[in-house]
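Chains shown are a subset, placed as in the full complex.
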């Protein structure tokens, strides 16, 4: 049972947003670019995403610092205009399927100067010398990420960056915030629904940055980045006031916070969850607060982006009762 | 002596950007709006700024939550296009003069829900009840801010928000970051020069949010906000790679950092200052680092905006030697 | 297989540290109190712990602010002196069994002024009014925590506070740090081994604060606090230089960090894990760093104590390879 039931009923038209149709990938999420696609609530969209490096890192001998040119990182598909969406609505995006695409080795991860959880960065500014740059190319198929001769990791793909246009700002695709964006949250995976607040007329959905697998925190700054074919179904929910992204899986609801320091991301997510429990499921706010102290679950998305992202969730059996 | 000597030589044309010429005040700093004025390097601009509330808070009985409508806070003049400015240049802005304007009591400060250094906010999310809203209107003239029957504070005006367009993002006028923006730094005051990195063709300068006086940190979220007539002279410096705003006074150079947590703002500012000392004044980096441990000076701008801002500076006598 | 094999071989003597033997519970972890028990490496100890309130909150109508008197919070059993332990050793503590004890309803959780993840505190100092105080008493047995008529949560007990004496400091039992302490980490549960650095002669082990269950972050400041009978087996590992607590389960190794802001706790834990992987399991440091970016797992202990605590771990199959 879905709490909201959106984006999972009868599916409308199926659109294909392939690389050719996208043409110009986007590097900010905002209301200023023209839509590349217009869809109706209920429609399915099959999206060809690029990897976070725009496919430009091809060899383990490549040097990211020579190839990548900021602010053109993390290319996004979109904006996708959703008919009838207006400020105050919520866009529900059901993630139906993610498969890898492109030539092998199609997976890429790397160490980039001033990016990563255990190095000085442009804001956690240090005088220490940077780590050496480093590129790893790995084979990825629909079952496994082949990390090394001795180790393979399950293919557990998710959308690293997904968000809607702010009302008037245009936010770098590298940034996660209340509009969604570069959250790097493994829960934005097939089978789940993400709810995003609509702030601009037409919603203007952007997505990209699909990860083949990722550890909590995306520690060294990159996951297994890879080009994908990602299928979503979008739907509109009217009259639902939400301020931050929310995610729903088969057995759990989750609120998402993105901020620095990391405790503020946790505060955002948990307060939003308390309010969600109170407003829609009839919990008393203080009782919900105390209950989450017993059974809330936190998942760290990233500890490397301009904001850190995590989700705070509760199992539906705890939300609705199990006795 | 100015380290850079910019924006203080022979002044070119004088332009007037009054309310009528500005017409639509701006709420994001980006490359997407058309310039309201075009100037040449060396030109003077007399700007009529609104207060941070767009003049909409008129009475002490007003309720900010009913009057202010986000994201339309902190209206900015601009964009002002600077002829010939291109990515990689630096725009030097000499602040020549600030005087108050408008009907008395023309100064406004207030308590706004979820804004302030000692209250829960949208990101430092709390369950506690908010403080009551509160508005203070105060008389401001060119000498004093008349706080109460018993207390007046010197009129020490400065520009709360000043910044250039990012290359592709468009950033809310409420946010301070590497482009400048809502820094609330008392050092952006008459007599000083602020250096900002040009990232978009034409620089696209925005400014507003002039404060009649302000405490360190802008503790309750607002200073004495007031409409002003602000006079600046702009100049271009070619081939100077800076990443964050820098400020120069008669006797001091200062680097500016904006980030959360606050220590990252301090790290940004101090590292930039180390690099400035090394690159332009011949100091050894580690010697500069150790010297600042003995005579660096920090000024806290705000502890209430989406990023906190502070400056780290050194006296020129310590920079150049005094023996 | 245990990476270290400690504390799980032939067990020595069994000691009982019941309430009477403990007599004076301790509120700081340090070298200044006399041991209440002396054991040899390999010995088993059955410990009667009090709940975090020293059993003083008995009724839902109790007011914590009238009952609790700081700094006497979170009473600890100990110090337990371990024969032969000296600075530079590691104490391995295998957690064998935890069962609840005491009269029903033996579980307690409550809202305390200036404690909790979504309220202002003594350090995240706010002017907002505090939330109302609130006490919940719940029945706890070896299977369930009976939260309400509609909801029961599995009994998943763990040791909330466990640590060794620092060399010369004496640290409040409310604080988690590199000596262990009030980590509130669900991974210190039956079946797991915790490794702690010995800093004082005799190790001086303290423990208490057993939780019947807890959500990630211990959001409202308290878990289901309850008196327990906790059985541990202690062992010594010589010549193992560790700086922070480490935990080992059947299928995972985990490093623990406690700090503010929360990202520093994550940095501590993840850096320690990188070093553990490099020093003991032959991984290249940078390769380990990149691998954890793909499969590291973070568990948030608390976001409410003087330091925040989390663990960062890796599955043994990923550590040793699975192909």
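Just a few scattered comments:
Going in written order, the chains are labelled A, B and C, and every chain counts its residues from 1.
Methods note: contacts are C-beta pairs under 8 Å (C-beta built on N, C-alpha and C of every residue); 3 or more make two chains touch, one makes a residue touch a chain.
Note that the coordinates shown come from a computational prediction; the quantities given were computed from them, not determined experimentally.
Note on stoichiometry: the full complex in this file contains 4 copies of its one protein sequence, with 3 placed in the shown coordinates.
Rule of thumb we're sticking to: only the chains that are shown with their structure count from here on.
The mean-CA centres of subunit A and subunit B are about 33 angstrom from one another, to the nearest whole unit.
In subunit C, the residues that touch at least two other chains are 118, 131, 261.
By the touch rule above, subunit C contacts subunit B in their complex via residues 118-120, 124-131, 261. Residues 27-28, 30, 32, 71, 122-127, 166-172, 243, 257, 259-261, 264, 267-268, 270-272, 274, 285-286, 289 of subunit A are the ones that touch subunit B when the two sit in their complex. Every residue of subunit C that touches subunit A in the complex is listed here, in rising order: 109, 111, 116-118, 131-132, 134, 136, 145, 147-153, 213-224, 260-263, 266-267, 270-271, 274, 286, 289-298, 300, 303, 308, 312, 318, 321-323.
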